[in-house]
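As you look at this complex, bear in mind that one protein chain is not there, while each of the others sits in place.
Order as written gives the chain letters A and B; numbering starts at 1 within each chain.
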Amino acid sequence: MKIAIASGKGGTGKTTLAVNLASYAAQRAKVLLADLDVEEPNSGIFIAGHLLTEKTIFSMVPVWQQENCLMCGRCTKLCRFNALLQLGEKIIVMPQLCHSCYACSELCPASALPMEGKPLGILRHLKSRDLDFIESKLFIGIEQAVPLISQTLEYMSGNLSDHELELWDSPPGTSCPVITVTNAADFVLLVTEPTPFGLYDLNLTVETMEQLGKPFAVIVNRLGIGNDEVFKYCSKRNISVWTTFPDKRYIAELYSRGELIYPEVPEFRQSLDTILTNLDKIREQL
Amino acid sequence: MKIAFTSKGKGWDDMIDPRFGRTDFLLIWDEEKEELTAFDNRNINSVAHGAGPQTAQKLSEFGAQVLITGNGPGGNALNILSRMDVTIYFGAGSMTISQAYDAYKNNQLQGGNNA
Partner (left out) sequence: MREIVILSGKGGTGKTSVAGSLALVAGKTAVIADCDVDAADLHLILKPERVKEEDFYSGYIAEIDFQKCSNCGRCLEVCRFGAVQKKKDQYYIDPVKCEGCGYCSYICPRGSIGMSEQKVGKLYHSHIRTGSLMIHASLGIGADNSGKLVARVKKDAQTTAEQNGYKYIIVDGSPGIGCPVISSLSGADFVLLITEPTRSALHDLKRVWELSQRFHLPAGCIINKADLNAEIRAEIEVFLQRNKILHLASLPYDNDFQRAITEGVSLVEYNSSKWSSCFQAIWQELSQTKEN
């Protein structure tokens, strides 16, 4: 079962939930935790495991072969992403703008643009007892997150499909990277905080999930701050709030040191239990 | 030498545009012919990705050998500019075109390396 953990707003506690839930559940079952926030993956800070595999992930981009080229200019006109330019008598490829559609390569009359792999980032696979941890990180300056996310998802479904539970830490926001992750999951947990910012961004994310037709539930973190508008909102929209986590400075301190919360805070464990119980029910329904 | 400026307007008294890729205008000063040409780059605002390289290509079409700008071109633009014979100067962000040109002549701008 594949569960994406997402939030509209950054800093609501997505990663905190993902790492704690994954580590806790791994005490009893085979769990896969994937950090798909490829621009800024942070879960690795909390997971101590040994490295099994590290691989560079590539995207396919065209490479210009001068010898064959007829300088017809079709490729530069075709490309809708401005990834191909003519500079004097040369064709220049801008790999960071390329979306790997293969149009220029396959439509070139002279076969002068074969596709080759360009490094996007690194995928690391670590293991900590019954927890498998996958983290993908974009190289700095690579602008597109989606190709790395897609390939990481493919790697996981190809190599690691025997886990009872998969937890995917998603990027924040509501644009393409989040859509790619949540669209591929079976169920989505939306983490929010009970403040006006949290509510505003939750609403955007809820609308996204509804457009995608993805089943989801809400988790409210940092209960105690803000107000109860978020609960009223969920009640009005018939959205299930599975559990809450308290706003405690001690929790923030543990997080700041890169430590897990549940070993130290019993009420945190109770909330994790609630989530796992509810996930079992979802599994039966799916 | 042909000197290119990223500019907010078409004349010597206009301000340097600190950006490269989405600069409003490119002004080209031909030192030999003493001619100032203005290119309106504002169509670039409809481009989603790849604004920098498109503007760099324009620069190549004008045959500029020196570029004077504010903050300096971003990564994608630099990728294209580095393949051209262009020397880039930056730090002219709060100057007029005229002031920027004087600063360049007096070695007061930063950069000066081929990209």
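FYI, a contact is a pair of C-beta atoms (placed from the backbone, for glycine too) under 8 Å apart; a residue touches a chain by one contact, two chains touch by 3 or more.
Owing to the predicted nature of the structure, the values given are computational and were not obtained by experimental measurement.
Here one chain is not drawn; of A:12, A:152 or A:170, the residue touching it is A:12.
The omitted chain makes contact with just one of the residues B:3, B:51 or B:95: B:51. When the whole complex is considered, the residue among A:64, A:102 or A:231 that touches the unshown chain is A:102. For subunit A, the residues touching the absent chain in the complete assembly are 8-12, 15, 39-40, 42, 45, 78, 80-81, 99-103, 106-107, 140, 143-145, 171-176, 179, 183, 195-197, 200-201, 204, 207-208, 211-212, 222, 225-227, 249, 252-253, 255-258. On the side of subunit B, the interface with the absent chain consists of residues 17-22, 45, 47-49, 51, 70-72, 74-75, 90-91, 93, 110, using the contact rule stated above.
One rule holds for everything that comes next: only the chains that are shown with their structure count from here on.
In whole angstrom, the spacing between the mean C-alpha positions of subunit A and subunit B is 39. Put simply, subunit A touches subunit B in their complex at residues 81-83, 85-88, 90, 92, 94, 96-97, 141, 143. Listing the residues of subunit B that touch subunit A in their complex gives 47, 49-50, 53-54, 57, 60, 75-76, 79-80, 83-84.
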